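For this depiction, one protein chain was excluded, whereas all remaining protein chains were kept in their positions.
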Amino acid sequence: MVRYLVSFGLFAILVALLAVGLGHDPRRIPSPLIGKPAPQFSLPELAHPERTLSRKDLLGKVTLFNVWASWCVSCRDEMRVLDALAKSGVVPIYGLNYKDHRTAALEWLKAFGNPYVVNAFDQAGRVAINWGVYGVPETFVVDAKGIIRYKQIGPITPYALNRKILPLVRRLQEEARR
Amino acid sequence: MIPEVGQFALMLALGLALVQATLPLLGAWRGVPEWIAVARPAARAQSLFVLLALLCLTYAFLTNDFSVAYVAENSNTALPWFYRIGAVWGAHEGSLLLWASILSVWTLVVTFRSRSLPPDFTARVLGVMGWVSVGFLLFMLIASNPFTRMFPVPLNGRDLNPLLQNPGLVLHPPLLYMGYVGFVVPFAFAISALLDGRLDAAWARWSRPWTTAAWLFLTLGIAVGSWWSYSVLGWGGWWFWDPVENASFMPWLVGTALIHSLAVTDKRGAFKSWTVLLAIFAFSLSLLGTFLVRSGVLVSVHAFATDPRRGIFILMFLAVVVGLSLLLYAWRAPTVKGGGNFHVLSRETLLLVNNVLLISAAFAVLLGTLYPLILEGMAVGKISVGPPYFNTVFVPLTLPIVFLAAIGAGVRWKQQKLRPLLRYLWPPFVVCLAAGIGFSIWYTGEVRALVIVAVVSAFWVMLLSARDIWGRIRRNLAGANRWYRVPRHVLGMTLAHFGLGVFVLGVTLAGTGSMEKDVNMAPGDSVSLAGYTFRFEGVTKLRGPNYTATQGAVSVSRDGHRVALLHPQKRVYIVQTSPMTEAGIQSGLFRDLYVSLGDPTGGGAWAMRIYYKPMVRWIWLGALFMALGGLVAALDRRYRLTVARGAAPAPRTPVPPAHPVPVSPGNP
Partner (left out) sequence: MRRLYPLLLLLLLMPAVPAVRAASPAAAPTVPTSGFTNPREDARYHALLKNLRCLVCQNESLQDSQAGLAKDLRREVRDQMRQGKSNRDIVRYLVARYGDFVLYRPPLMHSTYLLWFGPFIGLLIGIVVLVALVRKRARAPDGEPPPDGARKRLVELLRDREGPKT
């Protein structure tokens, strides 16, 4: 009897696995950069091409690093959440404008709001590749030492902000103060 | 109005399916003939109502009834009528209706072709099939209704996914589902036999033609799908080990194992409990495939729009159907007694080896398909399992099958003496070895072990199959029989094995001999590949019924003579603006010339991908041979228990000889 139950047992395991699988989005690719130092970069600023923004500017404080583009529809949805967050002043938001046109990007900021401390302009998309970006928007939480601690793939929803990002930011700020 | 009829037909069908699923099973259990008698009429009525629903949906498509949400989402007035028929199963809801309809077709066929079976057995079979119908009809009515109305009614539909606008859509899903769903019949036979407690050789005999029929459709369906992706996707591949492809391939592998194992159970009464388990597996994998395609747990090219709630329903259904079947199996199988004895060298042993290899191969495909899911479920990273994995693991597991298939057909049941067998085999083996090695080295220009093994195996199975048939014909010529009198199941098997050889040869030679070039070409440029000169003549604009296209013209010449003018296209469909490639192909028995158009690269130049693909048609040719073999075998008279009216007096010995005398290595 037991011998004949083997296939049932294996099948039960299979069903359990599939049930777990239903809860995952197969398109979401976890970043291997979590826990690693944020990649070096040095790019012209979006609004002031003569100035540069680099990794150094992110250090010494917990930051959000948000990758966006004016051609990206869901970035627009995200903007409301980011704007509110910027007004609350909890955490500075740095932007990486990805494969965009400078004028289009600046107009977009005028039209939909500008939550960013400053934006880097990554026209060729090279820096984004170094950060492992595969779709916009994406948002990284970077701690005071410049280590990537979390990556949000897709727009930041209020749920993700309140449940994941803000608690993490507060904890990291605590850590930095100590 | 018509959509409501369809909706109503589905509800009626559900009611009837419930009757079909309960009364006959109870009747067979309690021995109530009246309840048993309900099985046929209920099953027929249920099936007809499901088919009526399918007709209603087709009608809605043909008449552009955009008040039906499913039609509005998947059709358009500009869509040609034959694609509107294909669009009926072009997305989730409709293809589910196709699933149910094909189940109905099989149910109908069972009701008509089962008169010779004991009524209680038929009642159980139809009851089990009824439960499957109940599941799918419930699913459709609860979570995937194709007849849901939409308000306000849109002026026009959102058109069929451009990827699907291909003749393949009209053929591939019905054929594939005929195969996939067809495994429900051997499954129902197996469950009935388990319920009955009489798992015997008769059950195996009854199951054989059904299994072979389902298998032949599945073979055709997979082949058409592969041909379709070859001509549309533009990367010149014919198989990508995509999860959805694997979902149809696993039942095929297990179905193939089942066909062979049924042969042993039928002829020798052996391995009954193993065979019944395979019958359960084959259908379970069909259900698993349905789950994988529709739940969105895996990323795939042709996954349907996904919705986890649907996934939950199918998973629950899968768990109940397969779980109960396996429990029933665990309860009943231990009482089954093994059949006759056999020697180490016998056809039984070889068929067992075939089963072990096929099941290992199916396991490899299953593991590769589900592994990303497993790792993600255990939160240990995310990986991709792609063609390099499958090619590495799958080939060594399956090549021995090709080699053994040739031998197995000539080995006797029960006991085969080694020396006559060797005497029978060595001359062709030497020929194949020499020819295979010589040919491979000439063809590839180098010594590549895997190519040599594959080519030798392919020659081997082709040669021995041909010789087998030839031997029978010769003995017929010498004897009293008409020369073409070869038992159909033998002829079918031999054809299928021959097809396997053709297929392997095609895969190997197309795989190693393909050449490709990715080039930027301006009009007037030419490039040479494999002795052919491809000259880009320029592009023109075209308008199709529901798309605009840029069509390139590429003339191909060889030694100064023009051999082909290819027209690769890049289409933009008007409603869903995604660009589509349509490769320009000139096919031939020994080589395909294939061009696909990329993006313009400025200055009138285009990126273009050019392929020379030798022997690629043999891949599908091989599959055709296999399917043809299946057809011939399924039609063998020995599976028809009724004797044709007006035929010559039935033979005195009703059971066909248990040792169909092979082109006999035993008695030279």
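All chains are identified by letter, namely A and B, in their written order; residue positions are counted from 1 within each chain.
Keep in mind that, in the parts below, contacts are C-beta pairs under 8 Å (C-beta built on N, C-alpha and C of every residue); 3 or more make two chains touch, one makes a residue touch a chain.
Predicted, not measured: the structure shown is a model, and the values here were computed from it.
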* Asked: Looking at B:Gly15, B:Pro387, B:Pro420 or B:Gly544, which makes contact with the chain not pictured?
  -> B:Pro387
* Just one of B:Gly15, B:Gly513 or B:Gly544 touches the chain that is missing; which is it? -> B:Gly513
* Which of these touches the unseen chain: B:Ala223, B:Leu352 or B:Val539? -> B:Leu352
* For chain B, residues in touch with the removed chain -> 116, 198-203, 205, 233-235, 242, 269-270, 299-301, 337-344, 348-349, 352-353, 356-357, 359-361, 363-364, 367-368, 371, 375, 380-389, 392-393, 397, 427-428, 431, 435, 439, 442-445, 459, 462-463, 466-467, 470-471, 474, 509, 512-513, 515-521, 525-531, 533, 579, 589-591, 598-599, 601, 607, 614-615, 641-643, 649-650, 652, 654-655
* To do: Since one chain isn't shown, list which residues of chain A touch it in the complete complex.
  => 27, 29-33, 99, 124-126, 129-132, 134-135
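Throughout what follows, only the chains that are shown with their structure count from here on.
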* To do: Could you tell me the distance, in whole angstrom, between the mean C-alpha positions of chain A and chain B?
  => 44
* Asked: If you look only at chain B, which of its residues touch chain A in the complex?
  -> 273, 277, 281, 284, 291, 295-299, 308, 311-312, 315, 318-319, 322-323, 326-327, 329-331, 333-334, 370, 372-374, 376-377, 381-382
* **Touching residues (chain side chain A, partner chain B) in the complex** => 1, 3-5, 7-8, 11-12, 14-15, 17-24, 26-27, 29-30
